[in-house]
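Only one protein chain is missing from this complex, and each of the others stays in its spot.
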Amino acid sequence: MLRFIVQRLLLLPILLVLFSIIVFWLVQAPPGDFLTSYVANLASGGSSIQEEQVEALRHQFGLDQPMHIRYLRWMEGLLKGDLGYSLEYQRPNSELIGERLVLTVFLALFAFAITWIVAVPAGIYSATHQNSLLDYAFALLNYVGVATPNFMLALILMWVAFSSFGLSVTGLFSPDYIQAPWSLGRLIDLLKHIWLPGIVLGIAGTARLMRVMRANLLDELNKPYVVTARAKGMSEWKLVIKYPVRLAINPLISTIGWYLPQLFSGSLIVATVMNLPNIGPLLLRALTQRDMYLSGSILLIYCSLTIIGTLISDILLALVDPRIRMEGV
Amino acid sequence: MAENFQVEETLVSQLVSKAEERVSVASNWQLVWWRFRKNRLAIISSMVLVLFYVIVLVPDFFSTQDPEATEAFLAFIPMQGISFFDSSGFNLSVPAVVGKRNPVTLRMEWKIDETKVPIRLFVQGYKYKVLGLFETDLHLIGPTDPKSADWLYLFGTDRMGRDQWSRMMFGTRTSMTVGLVAVALSVIFGVLLGGISGYFGGWPDMIIQRLIELLQSLPTIPIWLAMTAALPQDWRPDQVFFAITIILAFIGWTTLAREVRGRFLSLREEDFVLAADLAGCSRFRIITRHMVPAFMSHIIATSTLAIPVMIINETSLSYLGLGIRPPAISWGVLLQEAQNIQTVAQAPWLLLPCVAVILSVLAFNLVGDGLRDAADPYGH
Partner (left out) sequence: MNTQIQPLLSVRDLKTYFMMDEGVVKAVDGVTFDVNSGQVFGIVGESGCGKSVTMKAVLRIVEPPGKIVHGEILLNCKTKDGDCQVVDLAQLDANGAQMRSIRGAEIALIPQEPMSSFSPVHTIGDQIIEAIMLHQPVNKREARQIALQMLKDVGIPMPEQRLDEYSWQLSGGLRQRAIIAMALSCNPRLLIADEPTTAVDVTTQAQVLRLLRNLQQQRNAAIIFITHDLGVIAQMASYVMVMYLGLVVEQGPVDDIFHAPKHPYTQALLRSIPSVNSTPRVELPTISGSIPHPFNKPKGCPFHPRCVKSMPGKCDVRTPALLPVGEKQWVSCFLYHDSEAAA
């Protein structure tokens, strides 16, 4: 198992370099650059800027260099831990990204926790109480949950909260805590606000996981080892949890590999709709404004999060299933 | 010494009923269809989908006015609910809307009135071309008096006075088509590359596998955003449309390719393939006549389940402004009007495209599930 993990860790830098090339090419590909859109924005606002000034700015930001030079400059900075400089905000990217990244990861992990805490017991209940009223209710919720895109759910919930209760459920903090330094109070405030985005983000995944858990458990419940456990004199609930549930969960663990990354990237849309301090909306703006170092860095961060998510899932699976652990990969 | 005894043959065979005989000679597709037919939810969903795709073919027939006609004067007209009966029996009508200019904001505010505007089915309206072939002016629904065409806004209007009902019809066309085309592209790529990878193995397999792994490691939504943001601003809507479908299919084909590859790998070892080979079939014939049919139904079921995912993705991207661009209309574009919560609170009918999305995705999921269960030979 150790060998397996080391293998994957060695691949990481190679993947990241590959990704950085793809990402950089993507943000560079369209014609024009930051200054083009800046000039366009000024023009639509009624003001203008002189040609020489634009050229001077272009030179200052290094935008007149050929692509590979710009790429190497950027990589050089990355290796030193410098994420570059935002052309729009006129601030180092690491400052802009910093706290937002923490909150992005926190939101994704929160949604992940909600998914598993809800889906696994619900799936177990549905499997052991097949065709009961609650089973049908869960099935209905599942279908609707999978059919509703997150932003739509967010939109509808926000509308309901606003029109019926006059509540504004945007943002992750109350006004007092937005700029405040971290404290227990701030954490509690965060938890008060994060549960709704967390649910919105996680609902599709919860629905899917519940169905899979139910199907897996139904398969396992018919197997001989369950009969043996019952014949030993174990109580029904204890044996269901200890044996078939244990085995039914294994395939679910392998889904973490793509679910966690999906939560990271999916939080982008929810964050945009609900106006959360998340790297998603930041990326959106950076892309439309051609703020390339910022967008490139955020994209690379997303790639890293994705790879880490997959790695975590593989490690977890090896930990949980002795068959994989011992018989190699 | 063995005992000799009379074994009286007692006839215990049952007569093979006609139904059993039919089953034994039915083709695979017939069996799948028969099993699918039993799933009532799937059949209802299929009918819903057929309705959606009829709208896709002739959206003009279902619209009541030009979807792009803007008239600030007519902004935010509320939904007019259809009444089916009145004092004299079965008569379709909608309540009229009366507008008043707000003295403070100087904007028009519209309210539902008591008076009724009679409407009926199959009326004359604006002229349009069916599938680009022939011209007609027949519409599904409209006011009885053609001259009062202004007052039928079944789903209300948005802030630019555009009729939401008609826009929804056109939005249906775009959104449902993008999903279909994107999945079709994914299937073509997926089956092709997956097949090559699985059947030939060796170098092609390795390269394609690494490619798939690379693509699947990319975070989908951010990459999509980057790709759609890279589309030039001055592209025509249909160019953008095509580009969006390619982008959506770009990562979607990998899952299918993996599955196809897996199937090919396991089928390669099956005895029936060996038998075909020994019988002298060419490689091409083995692939097309023996291997592909073995998993075709599974591919169809998987593709059907992939379409709603594409629809959701397109809607999300367009909502963010990075997908289908106005003046093209899709459900996501329509929902852009609903970004502001205060606006939505005043004009909740702007959220109606949500219903269309949820309904179509639900229908696709139910049909896809039904297909998958029906196509699974070990299901029962």
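Order of writing sets the chain letters: A and B. Residues in each chain are counted from 1.
Here is the rule we go by: contacts are C-beta pairs under 8 Å (C-beta built on N, C-alpha and C of every residue); 3 or more make two chains touch, one makes a residue touch a chain.
This structure is a prediction, so every number in the text was calculated from the model and none was measured.
Chemist: With the missing chain put back, one of A:R58, A:R73, A:R208 or A:R230 would touch it. Which one?
Modeler: The single option touching the absent chain is A:R230.
Chemist: Please pick, from A:Y38, A:Y85 or A:Y243, the residue that touches the omitted chain in the full complex.
Modeler: Considering all chains, including the one not shown, the answer is A:Y243.
Chemist: Residue by residue, what part of chain A touches the chain that was omitted?
Modeler: 223-225, 227-236, 242-243, 246-247, 250, 320-323, 326
Note that in this section only the chains that are shown with their structure count from here on.
Chemist: Sort out for me which residues of chain B touch chain A in the complex.
Modeler: 214, 216-223, 225-227, 229-232, 308, 312, 315-316, 319-322, 335, 338-339, 341-342, 344-345, 348, 351, 354, 357-358, 361-362, 365-366
Chemist: For a test of understanding, state which residues of chain A touch chain B in their complex under the given definition.
Modeler: Residues of chain A touching chain B: 15, 18-19, 22-23, 26-27, 29-31, 143-144, 146-152, 155-156, 158-159, 162-163, 168, 258, 261-262, 264-266, 268-269, 272-273, 280, 283-284, 287-288, 295, 298-299, 302-303, 305-307, 310.
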